[in-house]
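Omission of a single protein chain aside, the complex is shown with its protein chains in their original locations.
For clarity, chains are labelled A and B in written order, and residue numbers in each chain start from 1.
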């Protein structure tokens, strides 16, 4: 489908097609995502089509929930112990019956293109074709060439970053390192569960952090030491970035004694909501300082109200589609961090958002005015053909292309990785084609730019090229 | 004008035209609006063209006010008793002289298309053609085929919902029911004037509510009973939905004693601004519970600052063009209601907005994640070709098409009903044509979708198909 996502103005479409073709042979750089490293460490065959493509995809299960189909019928595990559907074919048929709900959505696009480009299935999904498609995909999954490592290579992935907590022992990465496979799979340092006191079991996690790192985390100083040590371990396992998922973008540089006092109230179970917000904000300053020291690129993902759908959280746990975005203030929130380090060339902060209203008002002026800031790809609800287009239209004026950090797939769905990258490349090609046809950029510079966006920029900004 | 509102990319335009043609024979479903039911109950001839098309249209009179033409010169009644223009032809000429002010606006589009498709007038409106057009429309209005019921049938309206206060005795609907006309005209339960203590005469209205319903509204329990009884009466008069116009989207479930205490302070005239907001927020919870019991679909219209233009309100009263939108927080505001009933399949809440900044950030993720939520059509200042397009572009990613409740004309202007529906259908056709030309949706599914959006979805979601 050569014109997928390209509009039909003939000249503009032709240029978009040519620009997109320039990215065809470029490897995939995947500096942020949520693939379980065990998949690649074990290299076992994937499960059935439903377990692979439906059950873990909260984009899919939330849409079905929104039309009254409970996640249990789709096989989403219940933490209440209630039985859920386990038959892959039954789940698949339920998806097929409700496939019309996904018209116009990115889930539909990703899945259809995955069927086509990964599994060679071009039959349209419908109730009456559900079984055939299920069988075809199941048959492919049984083949050795559809094992995870084979697909990794077929997809042209040059580097894939997974995301681990500081409590993770990184054995999967050690196993990958040890067994001689040439695929580059690195980790990312994501400390939210030992930073955000609103996580269930935060105090317990902090205690475990001390054990893992060999420091005394009953004191704030020992806690910071533990984090520094774990960062060093993560760097040894290939990490080039950290990641921070906070409700807001607030940063603050508390006096050390104040930060320590809040930490102690947290351990004592007496921290207030304000304490917790201040502690998260302060820790972003600490992590910025650590990044300046150890070189980890700092990713900031603010603005999700976690577990907004309480019933869903109670029934099925975190990360099952119940989070909702909220308005996010970067201009005042980040100011303390920027006052301290915004112009420091040693620091790289990649900002993401769920609030597109900040694209032109806040994010582009910030990234286009501070040396330390880069804009991450449109995130989650915005990682769509139209969201990606609106991002370029809104941020290029003030941030240009070279303050944007390239595409990240940010996915749990391994088989969707090439499709997602391809769509991002297509949207950028279409946007650049618009500049070319409007006389705002010559073709040769557009050609260089599309290749930078697809490959060179993310590799450089995420320090995957070995440079500091 | 076959290409009205279609862009000119040839292939995309042709597909849009084909998709739009599929809606040509579909009846109009009008589940929310402000037509006075007396118009249809009496079926008297309409007044002169200005009284029909200019005087009551606050889109028109506010634009002229913004250029210094006071509403009194356009015949808008003054509650101060000051004389206003009464000559239709004079008002019409004033409109024609200032017609250039409406270039690019939806008012221009609606009126021109109404002239053309309803009144067969294709002469462009200009100062020098004003009299001819006035005479032509006046002549049509004198014909029996331009009586309200004849137009209702000609317009292809399958069902039209009006909007009444719980204090309304519904005699117009009774008259319509009694006289055997086959047109389906139903009511909608809109309790704002007995809920919002900021309405002039709230306490008086509450007292009348008790009289109408036969309960003791000096007590909160009696007040709730009265509302329940009136809902039953409205349902008997065909109502399938309630409607709630609040300044914000706040909901809260107060302990019964607290709600009762605020209610009593309201009656005593001692309620604070915070009390009034909490009472509105609590009543949304009560109405959600009532909806679960009696099946009324719950429409929520938050975000208008009523009577922002104080002079206009003092001079000409409510609903004359002086309201202004404000930023609206759905994510936190609706959370208490969603915690309680968001996944309850018995509840249907249709959310509208004046704040398009919430389209992708809040509304689409909410509607795409909760079983009870649907998105209403772009409202008021956003009910325009560009507003409708931006709505689809921003919400389809996370909500798809089937969490949107179809078009509502929401109008006081009876003759504009077919034009408004037609424009919404055209915009959806153009959006779907874009998906088709971009390879994101096959034509046959786009064809099914346009018919669902235009007819089947609103009929189903507003429970106009007899299903619960």
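Note that in this section a residue touches a chain if its C-beta (ideal position, glycine included) is under 8 Å from a C-beta of that chain, and two chains touch if they have at least 3 such contacts.
The model shown is predicted, which means the values in this text are computed figures rather than measured ones.
Novice: Based on the whole complex, identify which of B:17, B:62 or B:184 touches the chain you can't see.
Specialist: B:62
Novice: Which residue, B:321, B:342, B:418 or B:458, contacts the hidden chain when the whole complex is considered?
Specialist: Touches the omitted chain: B:321.
Novice: Applying the definition given at the start, please give the residues of chain A touching the unseen chain.
Specialist: Contacting residues on chain A, toward the hidden partner: 9-12, 329, 331-332, 335, 338-339, 342-343, 345, 357, 360-362, 364-371, 373, 393-394, 396-403, 434-435, 437-442, 445, 448-449.
Novice: For chain B, which residues touch the unseen chain?
Specialist: On the side of chain B, residues 1, 3-9, 62-63, 65-68, 100-106, 108-109, 124, 305, 308-312, 321-322, 324-327, 354-357, 381-382, 384-387 touch the unshown chain.
One rule holds for everything that comes next: only the chains that are shown with their structure count from here on.
Novice: Find the geometric centre of each of chain A and chain B from their Cα atoms only, then give the gap between the two centres in Å, rounded to an integer.
Specialist: Roughly 40 Å separates the two chain centres.
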